[in-house]
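Only one structure is covered here, and it is reproduced in the block below.
For this view, one protein chain was removed and the others were kept in their places.
Chain IDs A, B, C, D and E follow the sequence of writing; residue 1 opens each chain.
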Amino acid sequence: MNQDRYAQGLLKLKEIDGEAGEQVIESLKDIAPDLGRYVIEFGFGDIYSRPGLDLKSRELATVAALTALGNAQPQLKVHIHGALNVGCTREEVVEVIIQMAVYAGFPVALNGISAAKAVFTEQDNKE
Amino acid sequence: MNQDRYAQGLLKLKEIDGEAGEQVIESLKDIAPDLGRYVIEFGFGDIYSRPGLDLKSRELATVAALTALGNAQPQLKVHIHGALNVGCTREEVVEVIIQMAVYAGFPVALNGISAAKAVFTEQDNKE
Amino acid sequence: MNQDRYAQGLLKLKEIDGEAGEQVIESLKDIAPDLGRYVIEFGFGDIYSRPGLDLKSRELATVAALTALGNAQPQLKVHIHGALNVGCTREEVVEVIIQMAVYAGFPVALNGISAAKAVFTEQDNKE
Amino acid sequence: MNQDRYAQGLLKLKEIDGEAGEQVIESLKDIAPDLGRYVIEFGFGDIYSRPGLDLKSRELATVAALTALGNAQPQLKVHIHGALNVGCTREEVVEVIIQMAVYAGFPVALNGISAAKAVFTEQDNKE
Amino acid sequence: MNQDRYAQGLLKLKEIDGEAGEQVIESLKDIAPDLGRYVIEFGFGDIYSRPGLDLKSRELATVAALTALGNAQPQLKVHIHGALNVGCTREEVVEVIIQMAVYAGFPVALNGISAAKAVFTEQDNKE
Partner (left out) sequence: MNQDRYAQGLLKLKEIDGEAGEQVIESLKDIAPDLGRYVIEFGFGDIYSRPGLDLKSRELATVAALTALGNAQPQLKVHIHGALNVGCTREEVVEVIIQMAVYAGFPVALNGISAAKAVFTEQDNKE
């Protein structure tokens, strides 16, 4: 059954984060492979696979939280990618980040916008 | 024109937070009325009035951020009310809070659920 | 197999947190039972059941983190209980909390000591 | 010489925080008296006794930081008292707290104002 | 009237942050120009233009808060510049940062000093 959680989580991870997500798991391989497994099993197999909230809302909520916390820029970038992958527009991502100025202050909002800019630029350069 | 921002913000505040929002503003009257004015003008007149993201997504993003920060329980309760007011279901609110366990840990998620429970109970008792 | 994670986690939860832990799970029953299940399966079944670090060190690390974060007093109290349950002395708990003054400032250390005082007093009154 | 740091710190503590400061130290007596001693020796003997910044600026900086962190309401109240004791006006205290809305968001600013309101009311009732 | 808030805010921004502030606004132009406008209108037009607290105290309070939060190094550097621009001495800036060791721990104080060192060095190299 954990097999199922893992398989289910891996599918969700690929659906949401694409390559960026797999790189995170890959980077943990030598030092803490179980942490990568938990990301897949718990984060994606258990949580992101839950009904009751659509993936777009889930990703916007994550972008909101990571922007507000302000101490997880690499993960914020992964989830900005993720938000776009599941159908959010760039405008929606930017709106959520701007809104965080109200709840967590302008500095984290400004740093959130920097992260978004980096992700958008990277995408534009790929095309 | 600031008149407009204030009037516009007050409408939005009432639409979203209802009575709970007005009580926050009222409680600031004697000591820091301008802070209440900024909440209305900037928070609701400028930010929540922006196009580009629907109110449901905005409120879920705020519930996510306040749960993750974990240091603003009174405001979290106001916005759980707000989320329900603009059309989120209880299930969606609970889902966003549970999801925060992944990004900010179980303790803030547990405390977020306590806040939701208090809001839901209060509503049930009113009916 | 998830059955195993749950059963294993419940055993660990009881070993570490005793009644206080079960009350947390109980309080989630009506509103977010799955969050309680994840606490047991992931928190206790996956993490606390890992070899590689003894339970005393795990609990002291948790007391350290919750003191430093400073936004999770109820959970801090549960884990001060937990630390004592798995064999830490009151002195060791107090030492970890004092040490946090260096890494997260005196206010969170002072509030951590208040939490410890409440737990110790509660225990003394039970005897 | 530590004798000197302690004596010097105690004088500063009394000058700044008055009774409220001594109560903090008193409350630590049974459980962590050394933490109280460090507050006096390091916090007040070493830091608040430094030249290079006047006490009013030091207290306003502390009110700013504790408001922004948002996880130390009891200490914030003690230092709002302290700020008033060393010559800050109520208006200055309120201004610093309002300003935190820009840097750490409206929720912590609103909770900071609640703390100020409680301190001001307590003082008014004493007169 | 918003015109006035913007014009007033821009003047304050230039007075306080000089070039560094304008670069922040400039960097937002393509992706989130409204966030830059809010920084000017709300942050500088509304808040920094308020009477009741002098600019030196405002900047020291901001340096205190950003040091304590510890998740906004670029903004901390901008405001260390700002503090010096409005008449704070290097010694006063350093004193506020050192004091944060008491309220938010040594790591954020050490990282605040790194930021100050970078700003002071940059200034020295310009001369």
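Throughout what follows, contacts are C-beta pairs under 8 Å (C-beta built on N, C-alpha and C of every residue); 3 or more make two chains touch, one makes a residue touch a chain.
Computed from a prediction, not measured in an experiment: that's the story for all the values here.
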Open item on the list: With touch defined as in the header, list the contact partners of the absent chain among those displayed.
Closed with: A, B, C, D, E
TODO: Quick one: say which of E:A32, E:V63 or E:V108 touches the chain that got left out.
DONE: E:V108
Open item on the list: Applying the definition given at the start, please give the residues of chain C touching the unseen chain.
Closed with: 42-43, 47-48, 50, 52-53, 56-58, 60-69, 72, 75, 91-92, 94-96, 98-104
- [ ] By the contact definition given up top, give the residues of chain D that touch the hidden chain.
- [x] 1-3, 5, 34, 38, 42, 46, 50
Task: In chain B, positions touching the absent partner - done: 68, 100-107
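FYI, only the chains that are shown with their structure count from here on.
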Open item on the list: Rounded to a multiple of 5, how large is the rotation, in degrees, that superposes the C-alpha trace of chain C on chain D?
Closed with: 120
- [ ] Report same or different for the chain B and chain C interface, where same means the shared residue numbers exceed half of all residue numbers found there.
- [x] different
TODO: Between chain A and chain E, tell me the centre distance in angstrom, where each centre is the average of that chain's C-alpha atoms.
DONE: 30
Task: Centre distance in Å when chain A and chain D are each reduced to the mean of their C-alpha atoms - done: 39
Open item on the list: Can you pull out the residues of chain B that are in contact with at least two other chains?
Closed with: 34, 38, 42-43, 50, 66, 69-72, 75, 94, 98, 101
